[in-house]
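Please find one structure pasted underneath; my questions will follow.
Moving on, here comes chain A:
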Amino acid sequence: MSTLLDVKSLHTLYGSSHILHGVSFSIQPGQAVSLMGRNGMGKTTTLKSILGLVTPRSGTVTFQGEEITQKETWRRMQLDIAYVPEGRGMFHNLTVKEHLQIAARANRKGEKHWDYERVLKTFPRLQERLNNLGTQLSGGEQQMLAIGRALVTNPELLILDEATEGLAPLIRKEIWEVIRTIKDSGISTLIVDKNIQVLKDLCDQHIVLVKGKVVFDGSSERLINELETVESYLAV
Partner candidate 1 sequence: NETIKIGVMLPFSGAYAALGSDGRNGLRLALKEHRERLHGSNIEFIEMDTEARPERAPEISSALLNRHKADFIVGPVHSGVANGMLRTLRNRDTIMIVPNAGSAEVTGALCAPNVFRTSFSSWQTSYPMGQVAADKGYKRVVTITWNYGMGRESVDAFEESFTAAGGEIIRKMLVPFPRTDFQSYISEIASLQPDAVFVFFAGSGAVQFALDYDALGLRERIPLIGSGFLTEGTLGAQGKAAEGLVTTLHYADELDNPNNVKFRELYKSEYNRDADLYAVQGYDAGLMIVEAIDQLQGKVKDRQAVIEVMRNMTVPSPRGDFTFSKAHNPIQNVYLREVKDGVNRVIDVAMPALEDPARGCNM
Partner candidate 2 sequence: MSQVMIETEGLCKHWGGLKALDDISLTFADKELHSIVGPNGAGKSTLLNLLCGTYKPTSGRILHKNEPIDSIKPYAFARRGIGRSFQKTNIYPSATCLENCAIAAQRYMGGSFNFLKPRNKEPVLLHIAEEALHKVGLGHRKDTVAAAVSYGEQRQLEIAMVLATSPCVLLLDEPMAGMGHEESALIIELLKQLKKEYCIVLVEHDMDAVFELSDLITVMVNGQHLVTGTVDAVREDPRVKEAYLGQGDEVY
């Protein structure tokens, strides 16, 4: 099967500061890919460039063989991409229930693996907070809701920025389990997280950014072989 997401030499600037210097990588269907790097290296910027939340100066983004570099964000998302932003992007005037209701939809194939009930089953804490407003949740609950909200769109590609930030260890484990399940069900994921120990088992492929450049792009095997170099990139 053809490549799911293909990113080619992205250059992105904020005003006059050049952040991404030709980032390229690709994701195959069903793969889980990690994106790692120290603070401020451009991980978030890469994700935003893929989604069209910032406009890259040059480079292309191709999804399922279709070039989407010029598309508006919402059109890209309708191709069944889902996004969990860093900072969680809660709506201050919507309840937990409404967060899930507005996002829920079947994907382009008409499948509905994830729905309201399944999210609540996965994150029972949310069940107890259904009528709280988004910003009246604890930090971790917000993170769960953000992930749940992304899942109910039944994506082909799930993009998580700082996937487990602010989650308790047990819940974190839970999230990794969820990601493993969705990976098993054939959904691809692109994960930004700092936990290299987990990522190296969970993901098939790993990308490391340093100062807006891809310095490592390889399989878990290669990662384990070159763990020391990579860890030096990440300053572990």
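With respect to how the candidates were assembled, all candidates are chains of the complex that A comes from, given by their letters.
As a convention for this text, a contact is a pair of C-beta atoms (placed from the backbone, for glycine too) under 8 Å apart; a residue touches a chain by one contact, two chains touch by 3 or more; residues count from 1.
All of these numbers come straight from a predicted model, not from anything done at the bench.
Between chain A and the candidates 1 or 2, a touch occurs in this complex only for 2.
By the touch criterion given at the top, residues 14, 17, 37-41, 44, 86-87, 125, 129, 136-141, 143-144, 162, 165-173, 194-195, 197-198, 234-236 of chain A touch candidate 2 in their complex.
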